[in-house]
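Here it is, the structure in full.
Apart from one protein chain that is not included, each protein chain of the complex appears where it belongs.
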Amino acid sequence: MFKPVMDISIFNPQSESGWRLYHLDIYFIIASSFILLLVIGLLIYIALKFRAKPNDAEPKQIKNNKLIEALMIGIPFIMVSFFFYLTIKTMKETEPITHNETPTVEINGRQWWWQVSYPGTSVVTANEIHLPANKKVLLKLTASDVIHDWWVPSFGPKMDMIPGLVNYLWLKIDKPGIYEGACSEFCGKQHSKMRIRVIAQTQENYQKWLTENAKTANIAIDSSLIKGAAIFQKASCAGCHQIRGTMANGNVGPDLTHLASRQTILSGTVKNTTENLYRFIDNPNKIKPGVNMPRFFLQQDSLKALVTYLHSLK
Amino acid sequence: METVNVPEPEESLPSTSISNDQGLLQWISTVDHKQIGILYLLMSVLFLLLGGVAALLIRVQLSVPNNNFLSPEMYNQLFTMHGTTMVFLVMTPAILGFSVYFVPLMIGANDLAFPRMNAFSLWIGLFGGMLLYFSFLAGGAPDAGWFNYAPLNQRAYSQSSGIDYYCIGLLLVGIGTVGTSINLIVTIIYYRAKGMSLRKLPVFVWMILINSFLIVAAFPPLNAALSMLLLDRQLQTHFFNNTSGGSPIVWQHLFWSFGHPEVYILILPSFGILSEVFQVYSRKPIFGYSFIVGSGIAIALLAFGVWVHHMFAVGLGLTVYSYFAASSMLIGVPTGVKVFNWLGTMWGGSLRFTTSMLFAMAFLVEFTIGGLSGVAFAIVPIDWQLTDSYFVVAHLHYVFVGGSLFGLMAGLFYWYPKMSGKMISEKLGKWFFWLFVIGFNMTFFIQHILGIKGMPRRVYTYPDLPGYTWMNMLSTIGGFLMSLSFLLLFYILHKSYKIGKPAGNDPWDAYTLEWTVSSPPKIRNFTELPPIYSYRAFRDLKENAKNNKHGK
Partner (left out) sequence: MMRLVIATEAILFISLMITYVYFDLSVGFTKQSINYLDIKSTGIFSVLLFSSSFTLVQAEKNYSEGKIKKLKIWLFATIVLGSVFLFGQAKEYFKLLNNHFNISLDVFSTNFFTLTGFHAFHVIIGLILLIIVFILTLAGDFDRPNSTALSSIGMYWHFVDIVWILVFTLVYVLPYLLK
């Protein structure tokens, strides 16, 4: 397994919203540690001081104390009001209302992968989400089957992706890098293996990537690839997957036009190598139990040809 | 309304054994509230074992990254059943068990208002639980989580009949729970001892009264949702299926408008138990009786206005969120301040550190942790980070175990002598306490960090990221310590019952009426009742006797 490029933690903020929430977290930790330590301290003090001694007389039967009770309600109330104010403030800053802005990227949650498309371009990809760093972008979040949830801890807020509804999230990533997250709403058998990888690039590299990925796939001319390409069309791969520039235009599984340019496959769970791809296609359910892709029982050499072809799709 | 005239034989209760003239039949056919209370507790233990085994299997699967010990299908069924079992079939029956056993005894009644309905409620609840577990044999248990979100709960995504059993099972459990609650309300309103006005009601009884109203009001939305889901799955209706016009959000609203009050349903009885325990072992009256009761009522009312804080990541809009953030923070105040009421009760007292008291004191810390992490979820932006992560798992276990269960444990050790007639072993009890507290904190505290480090909940496995492995392993070890401590508990209960010292009527020099009668109480609880002067009726009686003796 590969290591994540960035430490995944809400205390490692890497975006504008991430930092806002980080400050709020810190305030809250200070306030709550104070209360917790107060309770523990009082408890220990009381336990030591008022431990029963032999022949203790019955203690004084104090039933209440108006002043202390007023303080007991008053102080937490003030603390809570303070945090309510911070909540409203942070909420408004983090999730400003959208006014029909064109989203930079549309992410569609599926069982169990992410379909990623870039409105205004022909780019469609899967699982690895390229975004420009240091620029405010709008994510459009939808789902096709069950509820999924977008969560990259370093970026701050998560957002549900609910079938039939559209949610938006603003995001300004601090600097280029690879950020990891995961689907955070239970979505069935492979919920655990629905990882998110965001590849933040400089504006320049991002544009380059977009142009590169807007292209259709290389036509298989090389004799070593033609066989694999033919199998892809015949063995009904094309029914579910799209390879732009060929007859394959399925919309059930991930777009494979530039499959070989991705670093990982299977929603960021394994490295994109020919061996991993081979093992997966050979028996998808073994690698990813519950996956919707059926097993095709291909001959070994056909399988090899297919993998060779897929890995040529740079 | 001094006593209830249910015709009853005047013989001693056959205690917790079945070795009396009618044997098992007597237990199955019983309408006596004490026997039904014990049956409820036994039901709770039965399902605790089942839910506990599920929890252990879950922890084994999660002990190392990329584990293949359980298939994802099995894992999903297990965590769903674990949650559903613990909430509906362990905590609820345990609470009802203590309620039906002790409410009549504490208010000077001889039984609940409707003894036969009491028995009916127990058995239909047990039947519902059995039905839920039958799903394992019928093709697969429910596998969409205990809150069972749409559309994952639809037939298209969960083909086995598990979720149908979930619907029917929980409907039956719900009928039983609501039935018992109605029974308790009527009993508390109409069957109190003469002179016991509401202001002289023991805090435990108050909490059960509030709680029962909460149950009566909270279960109907769940029942409506379950019925709709069953129709969706069986008759292809369109409530929650978005592809044909339904709305998955409606499920969430209905479920959580039950689900959040349910959280308070599980905690209020523990508040009641703790209030009794702190008084007796501190030798002082509760600090701020009216505040405790009043805040209980406030919690019950507010509980119905906070459910959307489970849905802060749904995208409902900031206006809605602002309202529910305010109400959720507000409910934190009366809940949290009670901790200081109990500290105030202990202050200046003469503390006796029995196992029961230790649990009550540990509760103060564990529940404060659970409560504070709960307030974190009322702060919408923090909720946006941490909801549905392992932080929630940690939080809810600190509330349900560190809160509710610690309270119930305090109650168990407090009332065991009354129920069994034998003293419980304090030495072993303390062993159990420390083992349990260490195991519990070891299991769950670290899960806060896992959530902060981005581990989502309900994952059957996880990648080998920095820190994940050792933290999960630690949590698993803690889980085993906890199970070990439960085995010790069962041993203690068994052993104390066999060879414990006879308890006598009033081993703790306690304050409430259940300690005036024999241990275990006779079938007919009371033949005569003392006059009631305050919520510590038995103490008043003892004080008067003492004063009279000194010729005052």
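Letters A and B mark the chains in the order given here, with residues in each chain numbered from 1 onward.
The working rule: contacts are C-beta pairs under 8 Å (C-beta built on N, C-alpha and C of every residue); 3 or more make two chains touch, one makes a residue touch a chain.
Remember, it's a predicted structure, so these values are computed and weren't measured experimentally.
Within the full complex, the chain left out of the display contacts the shown chains B.
Only one of the listed residues, B:I124, B:I168, B:I185 or B:I299, touches the absent chain: B:I185.
The missing chain, though absent from the display, is touched by one residue of B:F98, B:Y191 or B:F219; that residue is B:F219.
Per the touch definition above, the residue from B:S29, B:N66, B:Q159 or B:S244 contacting the chain not shown is B:S244. With the whole complex as reference, residues 113-114, 178, 182-183, 185-186, 216-217, 219-221, 223-225, 227-228, 231, 235-239, 244-247, 250, 254, 257 of chain B touch the missing chain.
Methods note: only the chains that are shown with their structure count from here on.
By the touch rule above, chain A contacts chain B in their complex via residues 1, 3-4, 7-11, 20-21, 24-25, 28, 32, 35-36, 39-40, 42-43, 46-47, 50-53, 56, 58-65, 68-69, 72-73, 76-77, 80, 83-84, 86-88, 90-92, 94-95, 97, 111, 145-147, 149, 151, 153, 156-160, 162-165, 167-168, 180-193, 195, 269, 289-290.
Listed in rising order, the residues of chain B touching chain A in the complex are 66, 71-73, 76, 144-145, 149, 151-152, 157, 242-243, 247-249, 282-291, 313-315, 318, 321-322, 325-326, 329-330, 332-333, 336-337, 339-341, 343-344, 346-353, 361, 364-365, 368-369, 372-373, 375-376, 378-382, 384-389, 452-466.
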